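Only one protein chain is missing from this complex, and each of the others stays in its spot.
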Amino acid sequence: MKDKHTPKTAGKVVYKLGLSKPLIAVARRRAAAIAGPVQDFIAGHTTVAVERATLRLLGADGANADGVPVPNLIAQSLRERIGSGLSQHYLSALLREGKTPAQLNEAVAAGYDLSKVPLADKKSLQVKARELAGWMSKRIRANVAHRDSKLKAFAANVKSPMLYVIVATGNIYEDVKQAQAAALQGADIVAVIRTTAQSLLDYVPYGATTQGFGGTYATQENFRIMRAALDEVAEKEKRYIRLVNYCSGLCMPEIAAMGALERLDMMLNDSMYGILFRDINMYRTFVDQNFSRMINAAADIIINTGEDNYLTTSDAVENADTVLASQFINERFALQAGMPKRLMGLGHAFEMDPELKNGFLLELAQAQMAREIFPEHPLKYMPPTKFMTGDVFKGLAMNTLFNFASKATGQGIHLLGMLTEAIHTPYLQDRYLAIQNARYVMNSMADFADEVEFKKNGLIVRRARQVLSEAADLLGQVEKLGLFGAIEQGLFAEVKRPKNGGKGFDGVAEKSPDYWNPVEDLLKKQLGIRG
Amino acid sequence: MKDKHTPKTAGKVVYKLGLSKPLIAVARRRAAAIAGPVQDFIAGHTTVAVERATLRLLGADGANADGVPVPNLIAQSLRERIGSGLSQHYLSALLREGKTPAQLNEAVAAGYDLSKVPLADKKSLQVKARELAGWMSKRIRANVAHRDSKLKAFAANVKSPMLYVIVATGNIYEDVKQAQAAALQGADIVAVIRTTAQSLLDYVPYGATTQGFGGTYATQENFRIMRAALDEVAEKEKRYIRLVNYCSGLCMPEIAAMGALERLDMMLNDSMYGILFRDINMYRTFVDQNFSRMINAAADIIINTGEDNYLTTSDAVENADTVLASQFINERFALQAGMPKRLMGLGHAFEMDPELKNGFLLELAQAQMAREIFPEHPLKYMPPTKFMTGDVFKGLAMNTLFNFASKATGQGIHLLGMLTEAIHTPYLQDRYLAIQNARYVMNSMADFADEVEFKKNGLIVRRARQVLSEAADLLGQVEKLGLFGAIEQGLFAEVKRPKNGGKGFDGVAEKSPDYWNPVEDLLKKQLGIRG
Amino acid sequence: MMVKPYGDTLDDGAVQLSFSLPVPFSGKAKEAARQLVIKMGFAHCDIVHAAPLSETFTFFTAYAKTAAAVDFDRVEYVEALADKSLSMDEVNAFIKKNFKRKLVVVGACTGFDAHTVGIDAIMNMKGYNHHFGLERYPMIEAFNLGAQVPNEALLARAKELKADAVLVSQVVTQKDTHVGNLTNLVELAEAEGLREDLLLIVGGPRIGNKLARELGFDAGFGPGTYAEDVATFIVKKLEERRSR
Partner (left out) sequence: MMVKPYGDTLDDGAVQLSFSLPVPFSGKAKEAARQLVIKMGFAHCDIVHAAPLSETFTFFTAYAKTAAAVDFDRVEYVEALADKSLSMDEVNAFIKKNFKRKLVVVGACTGFDAHTVGIDAIMNMKGYNHHFGLERYPMIEAFNLGAQVPNEALLARAKELKADAVLVSQVVTQKDTHVGNLTNLVELAEAEGLREDLLLIVGGPRIGNKLARELGFDAGFGPGTYAEDVATFIVKKLEERRSR
């Protein structure tokens, strides 16, 4: 889709660091060289999750009595056929039975076995595919149009950065109360955190849910419930409220599909996070992230990458370069999936030790550096988490400085820190306190970015340059090893992941010569991706 | 006394505003022109408080059974003789009775009436005066030397700005616990707030006290108790802890005397505060402030002026100029009292409406401006108070930004804001939270002042210039009206005070030709004041 | 309807607390703090933070769950004003129409209290937060006596001016000083036989209508009050009395 939007989501950029443009270009070139071979691999492979997502976009939905989702039932019975693409089987069954997808889904849930259905002829398949993909495409386009019209109508009330909060009660109905309250208080973005370990489930649960630990299940019904709730507040507040979920884990592409259909607005989505932090197989992850990003791009959904996670396990001063290197890699993979920059919410975080002298200045350097290197990207800035303790009063002060740093460097997507970060998932009032803090700070120093310059060759400027140069070096090293090898050797996040290890490896399949995926084809066309 | 100290108390000055030096010079000239005629008035007058302070410095102390202090008993019985100076009567009685001051004090407390004692001959008086003033002078010099040696010994642990907290339980023994805890937590300065309305008492209560509202009586015994308590912690912490009280109100000179004797380190002391905010007669105030400042200067006591008070009743944006104008006037009067700049803790405050867009930038402008105009002065920066509410979490955030602004502009004396400012005088933990907040913030952005510049002709720079120019204008207006007239017309703090109105006017007396004050003479000599 | 504190689940009873204890920082101190919170009647308590304040004091932050609940329907509370306040113009029109004379209002910050910003916000011409003060009201004669006015002096002046209403501000509330001072004013007014002819109104950051009524005032106003709020109360109440 055409890039018609002005990048409202990216904060204003004021250049202050004098970063070397050639060096930035070198880093980008290296990222491209790194992602190239991986993209070749992606092109030749599919995964069970890609296929299930494809099925979902063609209409597969529902679950059987045991709660096994229809796309999983299909994939199980056609396990051996993944390399050819599963959608032709679904389409064949539709043609053969003369059913609507809803009817077929019911049948599958009741035991109807797709592997028993002979394939229809190519021609009919294509016609049917065009029909269903057309519906899907229309629905997604309508979602985009709706969002755009609301964003336009409510443009006056846009904040910069946008304030992002999470809800995580485990109960979608309780989440609704909390999300609506937060939106009324001034939140622009609401993320529903997933329950502990959903990312490792190789299916997406079905229906509305009320039980979760430290988060709420991502289900399509939950998406719908929260979407409606936020739309309701949006009309009251004359402010479009963005909904976020996790397009991550073993079901990454399916969540993308569900999000596109239910008009989510943002998705946590990283090209390497699953590998490093969830021990998901790397081949699986790379293939999945590519397909999911194509869907996100088609649905005009902003992705949030997960670089902040590096800093929860590694030191923010020492490993700043890994954050920047990963941002370059994420940018490259996103480009390769046809995603415009304005949808790339590259991640980073305010995670310096609060006891560190001049730590705040280093944070400023890092945030400003990201801003200047990625000027069109709506950077996602994460609050202090690792160094938050039960001392809520100190935590509040750390969040205050974080809010300051974010506004001072023109970030795009601002995750609000919670004073109770070290204690529990946010209470209603925790979010309120965070929102009011951010609104106070960001209004009180609103034009700081314009009014303040950094000393030539001072600590801030030197720090940013150093991180850039280290990141470029690191990318060089990764280029040499190849990305698969680099991950195997532990160059990111201090963890080593074997190529054939990790979860979900058995869900990866080489595309056989007869591989056919009408949704992929359509997406590629729409996004202008060659090959 | 010679100005041997390096001004450790003033933060580092980095010039950023490009303020007009000629305009600053104009403002200073106007302040001098304003203070000149007032100084002439001062030279020709004394007050009952000046005389009581003189008596105290010669040894008068104690109180009668009703709690009336000996200096007041003397002043009452010699009401008519004030214009001649009361010390000659005290000295005469000492000579006549052959008593030590302590013995005489007891006698006076028991009813001995000094007005009945004929004056001794000039010569004996002078000898006796030299003896007693010598003792006083030695004690004060010993205090200064002790302080200096401790400051030097503990120099490594000096913070910049120095962190200043208040205690105000009403009970000196409870205050001690709180003060010692604060010092252990990192406070550098402890002020014992006076009980409500002590400033309007025309005597200084005697002895240790345990009852006060919103503060604790300033008495010489309370000074001593707190001094010992802080000295104890200082040794433990290897950090000299400064003690502060209020050299203000109807007993301004006496408190100065007590503070000099008990080694206080700072005094709230303003040339106009009493007039404007306590409706004390202006003549009384000007004479009293001069004498008290001479004592403070001799005792190497830093004064804290009260410009912050303007902003508790007037708007900080509109009336910033009155703050600066008053700083110039306070500086001038202090100079005239023989005070070096390193003792002038000129006051200002962070009192912008937190809802004001860019209010923080205006605060930066104001604070930086004060720093640049008064580079050797240990500026006293007051926290947000007026806009603090029961919302302690918002209040904490405001204090966080205040701490930031203070460090960012190199202030000298930093009064810590309390999150409970709108609720109660500080609890033990309130102070702890304030200290930890300041230490966190000021360490995390320690070198901000060095690293950051303000945009040329930007909002910050323009604001500072505007305030300076308005202040110069205001001083011009005051010069035209004369200071007495200007106060009468309400040019400061939006209050009008008639010349002959207000409290304590009847305690002002023209010096008669036979006026004699051996303490004043000695102080003038020591401070190098002519005339 | 019974209501309980809410954290993230209805009736979870979640409450945040912080306090200090006069014990040295230690694991035992934390346990003592936990036990204390349980003694306060909380069902569950996490001491999420403890820090030494000195060698003999420790500060604690806790999150706890309470079983306590309040029947919201039975909470008695009357605001001084039942409805929205009139505007300045409406107040004037109301006075013109109903009283046909100017009303006289005398205000002061009484006792030892010298915090005039509050009473000034209500009375002074320029008002507060872009809400004009009573001195600006054409149909009100407003006298602001300023700070530290003794109750006797205030009442004497009210009598002299034939005031319709007396406005008192009390900001210093430590050790409940304001309670004594306010009670004294009501007693004096009654003793002098002024109480019936005067509206007695008090305001301040720790003042509420409930407390004011309990102390014998006609109304109490807290933080965020504007002149029109008091003015509305005065004119409505006087009209009510008149028409009785």
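Per-chain numbering from 1; labels A, B and C assigned in written order.
Heads up, the rule we're going with is that a contact is a pair of C-beta atoms (placed from the backbone, for glycine too) under 8 Å apart; a residue touches a chain by one contact, two chains touch by 3 or more.
Predicted model only: the values in this text are computed from it and were never measured.
Of the chains displayed, those contacted by the omitted chain across the entire assembly are A, B, C.
Summary of contacts with the chain left out: across B:422, B:452 or B:519, the touching residue is B:422. The chain not shown here is touched by just one of B:47, B:77 or B:169, and that residue is B:169.
Interface note: of B:207, B:390 or B:485, the residue touching the hidden chain in the full complex is B:390. Looking at chain A, the residues touching the absent chain are 170, 177, 180-181, 184-185, 196-197, 213-214, 312-313, 386, 389-390, 422, 424-425, 427-429, 432. Interface residues of chain B facing the missing partner chain: 168-169, 171, 174, 178, 389-393, 420, 422-429. Of the residues in chain C, those that touch the hidden partner chain are 3-7, 10, 14-23, 26-28, 30-32, 35-36, 39-42, 46, 57, 66, 68-70, 72, 75-77, 79, 206, 208-210.
Quick note on the criterion: only the chains that are shown with their structure count from here on.
Between chain B and chain C the centroid-to-centroid distance comes to 34 Å (mean Cα coordinates, whole Å).
Rounded to whole angstrom, the centroid-to-centroid distance between chain A and chain B, based on C-alpha atoms, equals 59 Å. Work out the mean CA point of chain A and of chain C, and you get 50 Å between them.
Residue positions 18, 51 of chain C are each in touch with at least two other chains. Listed for chain A are residues 393, each touching two or more other chains.
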